[in-house]
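Only a single protein chain was left out; the remaining protein chains are all shown in position.
And now, chain A:
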Amino acid sequence: MNATDLNRSRRIKPLRTRPSGKWRLAWRNRDYYVLLIPGLLFLLLFKYTPMYGVLIAFQNFNIFDGIRGSEWVGLAQFHKLILSEEFGQVFMNTLLISVYKIVLLFPVPIVIALVLNEVRRMFFKRTVQTIIYLPHFLSWVIISGLFVTILSTSGGLVNNIIQWFGGEPISFFVSNQYFRSLVVFTAGWKEVGWNAIIFIAAIAGIDQEQYEAAAIDGAGRIRRMLHISLPGILPTIVLMFILRLGSVLDAGTEQILTMYNPVVYETADVIGTFVYRIGLGKMDYSFSTAVGLFNSVVGFILVISGNYISRKLLNRGIW
């Protein structure tokens, strides 16, 4: 619906040309703005007020004095952040886990979508889809529970198998060597099936005539998969990849919070969990907010540039 339609629906008094037309149009459609009031109040209170609260990253915030009464310290918190060895470690952990997740997990949903497209038996296809979507709907706590059970050193399935082959049981959840692999694997277990949906949709949107034409030209199914399906979803792949890069500093806070413990802080503590531990655990509000702000700003820049690149390259973006 555009302005002319809005006008057309109230044909009696046409609104145009006069400078006050805009205000009139708004007044005539005031019902729409009334509908927006609750949403805007929500936005102001729960989204924009915390943005104002970010100011405490530039203070030595004291909860009794509030933002107005606390002492301003400029960029001192950020100096502390850059010099802190712990933050360096946390930053590296975040990048490592995130990059592992992208490199190892991003291609899987694409493969799943391509492979599913080759299945002609609808019943089989639907059953597989139902099963691989399911983990997406389980909470991280439940998934931690599942994997604590299956990986337990006292009779867990995986360690039984390792022992059966003559290996030593591994305590995955308290091992700095294996914890990151565990994080990446469980993230994959939860989301690869679900993430395939968008690629499945993209394949469904490919013109069927292309397949028929290729078949007549003698292309086998493998060729059709590689030369029609894959190029057909390439724009979607690139778009999803660019967007994924935008969240590189979010390595999965909730997931890691439900899985980790002090033993593996060294390899598992990421920015999100660090902010939580320092801020709410040690009550260092200002420093923790500075870390969070750093995270938000970098994330913001990444998403904006990702979207910019995607618009340049593909003429599509999220906005």
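Everything below uses one rule, namely that contacts are C-beta pairs under 8 Å (C-beta built on N, C-alpha and C of every residue); 3 or more make two chains touch, one makes a residue touch a chain; residues count from 1.
One rule holds in what follows: contacts and distances are computed from a predicted model.
Undergrad: Have a look at "YCII-related domain-containing protein", "Electron transfer flavoprotein subunit alpha", "Monovalent cation/H+ antiporter complex subunit F" or "Sugar ABC transporter permease" and point out the UniProt protein name belonging to the hidden chain.
TA: "Sugar ABC transporter permease"
Undergrad: Where does chain A touch the missing chain, residue by residue?
TA: So the residues of chain A touching the missing chain come out as 1-3, 5-6, 8-10, 22-23, 25-26, 29, 31-33, 35-36, 38-40, 42-43, 46-54, 56, 63, 112, 115-116, 118-119, 124, 127-135, 137-142, 144-150, 152, 154-157, 160, 189, 193, 197-198, 201-202, 204-205, 215-216, 220-222, 225, 236, 239, 253-254, 257-258, 261, 272, 275-276, 279-280, 285, 288-289, 292-293, 295-297, 299-300, 303-304, 316, 318-319.
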